[in-house]
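A single protein chain has been removed from this complex, and every other one stays in its place.
Chain naming follows the written order as A and B, and within any one chain the residues start at number 1.
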Amino acid sequence: MFKKVVWPLVSASALILALVFVFGFVTSIIISGGEADVQTETQTESPENIPEEVMPPDGASDILILGDSIGFGVGDEENLGIGERYLDLLEEDSETDTTITNSSVPGFESSQLADLIESGENRTSIAGAELIILSIGGNDLNRLNLEDNVTLAPAFEEALNIYKEDLTFILSEIRSINPDAQLAIIGLYNPYSEDDPQNARFLLDWNHETRLIVNSDAAFAYIPTYELFTYHLDAYLSPDDFHPNGMGYQVIAETLFRILNYSTN
Amino acid sequence: MDTSVLKVSHLKKLIQKKLIIEDVSFDIQAGEIVGFLGPNGSGKTTTLRMIVGLSTPTSGDVEICGYSLKKEFVKAMSNVGCIIEGPDLYDYMSGYRNLELLASMSKDVTKKDIDEAVALVGMENRIHDKVAVYSMGMKQRIGLAQALIHKPRLLILDEPTNGLDPQGIHEFREIVKNLAREKNISVLISSHLISEVQLMCDRVSIINNGRIIRSASIDDALVTGEVVWTLDDPQKAQLLLKSTFKVEAAIAGHTLRATVDPERLSEINNTLIASGFDITYVEHKKRTLEDLFLSLTDKHTI
């Protein structure tokens, strides 16, 4: 019984299934594409996509993005982020061979960015950049959600003071390395619109302080997002209800583009 | 050309830095039943494991039918059937399925061979029951059958009668004896039971503390060379033996005891008769295997 029925059945079906699975497995590998394959492909199409490691030794990218998850592009379905989207807008106008380096680290707070810059790790990319986009502060502020009502106000004051110090430090460091680059900082929007009016106040104070620091430098732009997002949270936020989605990043990039470039058109 | 079915030379085994077997050598000829006698823990199973390739000797060689176990494992093992430390079978299968499974691992074993082996061990009636429900005796029979299906020239049985009742022991013994006699299969049986070896074996190797301390045919092993004469005048005979043959003899009642070379025994008897002694009885004294065993193993305990 086993020899005559079960075994032929078992072995034959296992063989057929194995062939099918091998086929599916190979297909999976092909459609997911090797990382290496994609790189070579994209490189020929769009030279601006060359990652930092394979850059020619002479220098850094033209656009450098520093900061947190929003700088990184978390939530963007197309994974372009502000930088790529900005670049796409730029290319509509004129052919460029601008390159981007994205050194953002999701979760970064202002103090961590200050440490990173102080460490000198990004010195070459800062020195070579024409445009440096900063996105920082959101995590400093967001951490306060853990505080209770009594400690919230003093905690906010403290966080804001630290942030101001860090941002001032970051600005002066960048300027000491690269006095000429155009800087831009992405302002904060309120992902919790209706929740708590107190929160909104804090956020506006925060943005206000950022603006004051931005104002102290001649080539530093503030990119407002609060107003852009307020009435369109559903449309602009990704499913995590915190980070922007592709559309959100697109409007930020468009605003950035308008603020920095419209006059040249 | 060496005709040994099994040739074991200078086996040595260290387990966890302890010397379990030191320098074991013996060999077995075709059709011989050899007993491997030794007290519990003397190293019988450890030696047999090395002979059937379950463990690797620290040094030494095993040759089966002229094939080195180390270099030609497959050829060597195709001539061996064994039960090492109890007949362990797949108890979730029937006895027959066990045999089928093991038979398929050897070349050219037919269904007929399996049926023959089953008939030989007298298990026809229960062969399709699950092994889990077998008695110890039945398992031992299937164990023997699985050792025989591929028609080996050497059978290695490690304490095969352990756990059998007297009836079972008797039947098992008869089966093994028949195998050696009719199929010319050599058998190596380990045992700590002297009676078993004495009843079954042609030769015996005695092992103690990992060393072979005596290898001989059963008869030779038992002869002590002591002769007892029952005769009319022991005192006179004692003097005669001393003066003519330089043999010291002791007197006990009407008997005279002396240790003599068996080859000189007839000469001595003839002289005694010629000298007019009235001999009623001459006995060639054998000791029991037990005596031998005890005397040998005693000396070697540490």
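What we mean here is this: contacts are C-beta pairs under 8 Å (C-beta built on N, C-alpha and C of every residue); 3 or more make two chains touch, one makes a residue touch a chain.
The definition used in the following text is that contacts and distances are computed from a predicted model.
K.L.:
If you look up the hidden chain in UniProt, what protein name do you find among "Succinate dehydrogenase hydrophobic membrane anchor subunit", "histidine kinase", "Osmotically inducible protein C" or "ABC transporter permease"?
P.N.:
Hidden chain, UniProt protein name: "ABC transporter permease".
K.L.:
Of the chains you can see, which ones touch the chain that is left out?
P.N.:
Spelled out, the missing chain touches these shown chains: A, B.
K.L.:
Identify the residue among B:L11, B:L37, B:V62 or B:L89 that touches the chain left out of the display.
P.N.:
For the chain that is not drawn, the touching residue is B:L89.
K.L.:
Given that one chain is not shown, which residue among B:S9, B:Q29 or B:T56 touches it?
P.N.:
Once the missing chain is taken into account, the touching residue is B:T56.
K.L.:
If you put the missing chain back, which residues of chain B would it touch?
P.N.:
15, 49, 52-56, 73-75, 77-78, 80, 82, 84-86, 88-93, 97, 101-102, 104-107, 146, 150
K.L.:
For chain A, which residues touch the unseen chain?
P.N.:
On the side of chain A, residues 2-3, 6-7, 10-11, 13-14, 17-18, 20-25, 27-29, 31-36, 38-39, 42, 49, 51, 72-74, 77-81, 85, 88-89, 92, 102, 235, 246-247, 250, 254 touch the unshown chain.
The rule is short, and it goes like this: only the chains that are shown with their structure count from here on.
K.L.:
Return the distance between the CA-based centres of chain A and chain B, expressed in whole Å.
P.N.:
84
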